[in-house]
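Presented below is the structure to which this report refers.
All protein chains of the complex are present and in place, except for one that has been dropped.
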Amino acid sequence: MTAGLEAENAVRLPALSVRDLRVLLPDSERDIELVRGVSFEVAAGECLGLVGESGAGKSLTGYAAMGLVERSGLRLEGTVNVADVCISDLGGRRLSRIRGQRISMIFQEPSVSLNPAFRVGSQIAEVVRVHRRTSRREAWDRAIEALRLAGVPNPERRAREYPHTLSGGLKQRAMIAMAISCEPEVLIADEATTALDVTVQAQILDLLRELQDRLGMALVVITHDFGVVADICDRVAVMYAGQIIEQGDVRDVLYRPQHPYTQGLLDAVPRAFETAAVVGIAGTVPPPDALLTGCRFAPRCPYAQDECRVSEPELMATGRDAMVRCIRHSDINLPGVRRAV
Amino acid sequence: MLNMIMRRLGAAVIIFFLVSILVFALILLVPGDPAVAVAGENADADRIEAIRSQLGLDDPIIVQYWNWLTDALTGDFGNSLVTGESVISGLTERLPATASLMILSVSLAVIGGVPAGLLAGLRPGSVFDRGASVLATIGLAVPSFWLALVLIMFFSLDLGWFPAVGYTPFTENPWNWFLGLTLPAITLGTAGMAEIARQTRAGVADTSRREYVQTAYANGVPEHRVVGRHILRNASIPIVTVLGLQVAGMLGGSVITETIFGIDGIGSYAVQAVSQRDFPVVQGMVLFVTIIVLIVNLLVDISYGMINPKVRSA
Partner (left out) sequence: MTASIDSSPARAQTPGRENGEPVARGVSPRRAMLRAFVGDRLAVVALLVLITMGALALLAPVVAPYDPNAQDFSQTLQSPSREHWFGTDDLGRDLLSRMLFGARLSLGAALIAVTLGAALGVLPGFLAGYRGGTVDIGLSRLTDAIMCIPGLILSISLIAVFGPGTLQVAIAVGVAFAPRFFRVARGAALSVAAETYVKAVRAAGAGHTRTLLRHVVPNASSAVIVQASLMFGMGLLVEAGLSFLGFGAQPPAASWGALLRRGSGFMVEARYLSVIPGLVITIAVLAGNIAGDGLQRAVTNQRSSGR
């Protein structure tokens, strides 16, 4: 393969592509499937939202895409590609070289995600030095530059400080600085704004959008909050019980949802901060080891009929890049967002 | 940092005074007339009177304490009732032997305990983890004096590798110093090694689950660096804590170990003094050991500050 062809390939390939991803919790009797065959693609410069209740498996999908689940005793199946590199086959050193360099992740709790024992700048500089052949001095300068990019005021001073002296918003900015310090192609943000004050949330979302434009990254935003999705995402995949149940363009999904669960999530938006349970839908997500036949949402679905409980529905294409996992999607008419988000 | 050290130092001074009162009060606890108790039931009246005045038992208690404390602060712990030797020189003469034993025991406990705990903590539930945990449990239960006897039987009597008793000063012959202290250090260090392994394991297992370790992995920091820099640094707080406690525990344990191996250190000096009810030596020894413990505690506090920036600024 010539260098020219390779470059051409890299342009055509999606920045992140996940194929039939499964995360399994090994158990003595049978393995418990926590993520049950998730597939999606994100192109460079595009932002995909992964939405769902807690327990839907959306964060786990993110961790799995990073190759971070095996360390906690979970098993991974399926493939994850960052451009032309299949990272689900990699391990150890070679995986480390991809992480942080080509695909990065930021987490929910900035207050515990930075190591309390080291200066903010040195933690970022460490990432730079792990991936780039630079001197200490250059790595430090680059760390300051990353902090500046992440909108940290007075980055020279902040870099010398320890995490506990920073506010939650600044800590999250520092986390973002660390994640983008090597200009990755893909950034996964796992509930990156959930733990922050409402005003800070908006700023962090703006920052993510801005950095995405500037660096041309593919962005995956994992959230339980459709408000965040509406704010920042181009496309959205709704997850329920370890599967994607609806996927499509943000506008389509917001205004013309096809799955009753999506409608339930949309109804819950105004109250998203007060409760994790979806208002308008009774019941909770079935545990991953529950033995269910038929649609996993059927027990809670207001539209469920006998046929829904017979076999598990496939993900059906309903338009260009629109998919839904509901056999009644053409029979039912869902209102979508009832008020401006 | 300096602020924190000064505050800890202040607390140490208060504790020192409290300990000095406790130590002084020891002699007041003696049932009956302490002078008689010390001299023995059959001692003649002159001897009892001599001891009474030597212990200063004729003065009011406050005066006795004051005299004793001011003397102690200037390094005068009085004289042994048995040999007449000055207590402080008795202690300082024996310090090198005890210090040698402590250094070797602590080193052994750290060199054995930290890596074992680290490996176990990184792979909780693994065969190594379970094996190490069983060994640590046994190590904490084996009486040091019995371990010493078994070691002597095997390595001294059967194999003849190490001397069974005796201490050679380092300055005299470093090799013999090392040979003579090997079995005592194993005796004294085993329980500490077990405890350090346990705490290291707990600390490492706990730290490994922290989000910042995840962050490091997610940013491509290779495993050996995550373990060596991120995990070990944060797990070292419980390790340092237990290390400080172990130093104190080993100072106590030296009482038994030194007696068995015939090492003329502070521990065997203490046993001798207790057997002979040589109170000035007992009191001086307790105060001396306490000062060492307070210094160790202070070092532990300072290292907290070096490990954890939050402590430093607090």
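Going in written order, the chains are labelled A and B, and every chain counts its residues from 1.
In the analysis below, contacts are C-beta pairs under 8 Å (C-beta built on N, C-alpha and C of every residue); 3 or more make two chains touch, one makes a residue touch a chain.
Quick caveat: nothing in here was measured; it's all calculated off a predicted structure.
If you put the hidden chain back, the residue from B:Ala109, B:Val289 or B:Ile307 that touches it is B:Val289.
Within the full complex, the residue among B:Leu57, B:Val82 or B:Leu149 touching the omitted chain is B:Leu149. If you put the missing chain back, the residues of chain B touching it would be 14-15, 18-19, 22-23, 26-27, 29-31, 137-138, 140-146, 149-150, 152-153, 157, 209, 211, 214, 248-249, 251-253, 255-256, 259-260, 270-271, 273-275, 277-279, 282-283, 285-286, 289-290, 293-294, 297.
Assume only the chains that are shown with their structure count from here on.
One simple way to say how far apart two chains are is to compare their mean CA positions; for chain A and chain B this gives 53 Å. Contacts from chain B toward chain A in the complex involve residues 210-212, 214-223, 225, 229-230, 233-234, 307-310, 313. Per the touch definition, chain A reaches chain B in the complex via residues 66, 68, 71, 92-93, 96-101, 104-105, 107, 109, 112-118, 126-127, 130-131, 162, 164-165, 175, 178-179.
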